[in-house]
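Here the complex is missing one protein chain, while the rest keep their positions.
After this line comes chain A, so read on.
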Amino acid sequence: MSERAPTLVLDRASVAYGDVPVLEELHGVVHEGEAVALIGPNGAGKSTFIKALLGLVPVVRGRIEVLGRPPAQARRDVAYVPQADTLDPDFPVSVEQVVMMGRYRRIGWLRRPSAEDRAEVADALERVGLAGRARDRFGTLSGGQRQRVLLARAIAAKPRMLLLDEPFNGVDAVSQHALLEAIGSLKAKGASVVVSTHDLAIAHLACDEVCLLNRHQFGFGPTGDVLTPERLRATYGGHALELRGDRVIVTQT
């Protein structure tokens, strides 16, 4: 694993909006082809973490390097998948138009999509199992399908790093499976994945590493080592935890 190149380096980094630090003492490394789960209660700073990797929230102490560069300079190789329910479902935009947005960076200003861009869009939709919905309006799809469209948009950008903000929230089993498959195939091609989630089972299933967050880091490392009841209890501030076999369920977040 250590022969693989590091894609994300956190070196005692603090991240702040204005003067108020939201995340402190982030420390860890992610390599090519690895996925890391961001786990923590609401308000822990998971979305802020992802925005910091995009260079949208400044690092005030320490260092964050994405693909060997400062975050804002790595954007052309990083794709961001927002939570589908943060987007206006009434917006008059079709599924294929949304996926095409992933190509805008390559298309550039003042230019129109080429045949190659169209082919990439069709291919990305195919990979999330929504090829038949290309011409439908985005808002007419279910929550899980919309999330898959947003993942297709990221796939169409051909990223070396993929950032997903709570992609599994309120997503049905079919969509969850499709999302996990698509994420797995990106990893197999060497992309790194950062995914925030409340679902510890998914972290076990899909991620090699876990970063436990609640305003500062409560652990960063291999999933099996970090996802312990003690650390989870510390992260969630003593909220009740239930243990069932290998699954840990946070009953209150």
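Keep this in mind: a contact is a pair of C-beta atoms (placed from the backbone, for glycine too) under 8 Å apart; a residue touches a chain by one contact, two chains touch by 3 or more; residues count from 1.
Rule of thumb we're sticking to: contacts and distances are computed from a predicted model.
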*Listed names "Anchored repeat-type ABC transporter permease subunit", "Glycolate oxidase iron-sulfur subunit", "Predicted metal-dependent hydrolase, TIM-barrel fold" or "Sulfopyruvate decarboxylase subunit alpha", matching UniProt entry of the absent chain*: "Anchored repeat-type ABC transporter permease subunit"
_Of the residues A:Pro41, A:Pro82, A:Pro167 or A:Gly219, I need the one that contacts the missing chain._
A:Pro82
*Which listed residue (A:Ala5, A:Leu56 or A:Ala201) would be found touching the missing chain in the intact complex?*
A:Leu56
*chain A residues touching the omitted chain (full complex)*: 18, 51, 54, 56, 72, 75-76, 78-80, 82, 86-88, 91-94, 97-98, 100-101, 104-105, 107, 109-110, 137, 140
